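Reading through the structure tokens given below for one structure.
Excluded from the complex is one protein chain; the other protein chains are retained at their positions.
Moving on to chain A:
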Amino acid sequence: MRRKPTLSMFQIVIVIASTSFGVAVLSFPRFMAESADTGAPLLTISGIIGPILMLIPLTLLGRRFGSSIFDYGEKLCGKWLARLFNSLLFIYFTLSISLGFRQFGDVLTAVVFRKTPIEICIVLILLITAVACRRNELKFSYIHLFYFPFSFLPFLLIIFILLPRISTLNLQPVLGMNAEHWGGGMIKATAPYLTTFIITILIPIMSKPSKAMKSGLYGVMLSCFIYLVMVIAVLGVYGTEETKKLLYPTLELSRSLSLGGGVLERFDVIFIVIWFLAVFTTQYSNYYLATYALGKIISVSDLRLTSSFLLPYLLIIAMLPSHVLVTRILMNRLEFIGIILLVGYPLLLLAISLIGKKGAAAHE
């Protein structure tokens, strides 16, 4: 009997890192600079607290039950409450995909495709993602693994080239000056990591589920590292005030690159392609979670059905916001709700499970 193929620890690390590195990359440094001035790097690091709080219950419970949160939720808090939470998760991921794709379309139509209607950009990436979601979890991970070097390494290359232009004066004082805005900033710093919720689907196919927490942690740290390096590069080259004036600071950073002594001056065109890959992998995870959740809610195990079913609704929701700023406001609210839901629900389940265990031990 053939052994079922599983994911190694290294593969999980890559999938998690690739998932959390996504749409937000373009304007992330600006949000950090707006909240914390020169304290932006520290704020970026502090964003890691949220995903850690989310990973701990997810991995512990996943190891114990060997299934995803949608399944053991029913066992822990009852069928109907779990159905409710699963629906909330489903709605959250649906909105997250739509707004993410909308932001993606906004960037494309502002920078690259000025005359192309935004619907075309969104429809095309939705189609690609929907088709990619028709596979099982293993193939899902393989796709992530394939795209990770293409999206991750060029970022490192850009930042490495820009190192001499970083002025340390722009990065000091390290603690930043206004402490009042850190709260809002922390929400923004945590938001990109919410998609690491995907680990709950991947634990059942891990070769060593006991290592799940470690892999998830390493994945989040890897992704945090790249965000940190990016924030330091943007802040070091431009300074906080200029960063606040740029809508997409990372894009501007790639613009000010000039390779080969003037041969390649518009590097931002290549950068957009790399960013596209990063967006795709993140939204792929989101879409996968949404189709999985929908499958669990309506008790359909065929992901191909739910993935195709969601397509038109996602397009409609993506087209709803009327302006770039409206998208931003909606995204802010969604992130806040997302943190409460995605961190709170697993913690709640963990609490129930611990109390249950204690109760069982007492009864024995």
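In this section, a residue touches a chain if its C-beta (ideal position, glycine included) is under 8 Å from a C-beta of that chain, and two chains touch if they have at least 3 such contacts; residues count from 1.
Just so we're on the same page, contacts and distances are computed from a predicted model.
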Among "HTH gntR-type domain-containing protein", "Iron uptake system component EfeO", "Alpha-D-ribose 1-methylphosphonate 5-phosphate C-P-lyase PhnJ" or "Ger(X)C family spore germination protein", UniProt-listed name of the chain not shown: "Ger(X)C family spore germination protein"
From A:L124, A:I340 or A:I355, residue that would touch the chain that is not displayed: A:L124
Touching the absent chain when the full complex is considered, from A:F90, A:F104, A:Y238 or A:W275: A:Y238
Touching residues (missing chain, whole complex) on chain A: 110-117, 120, 124, 169, 172-173, 177, 237-239, 241-242, 245, 252, 255-256, 258, 265-266
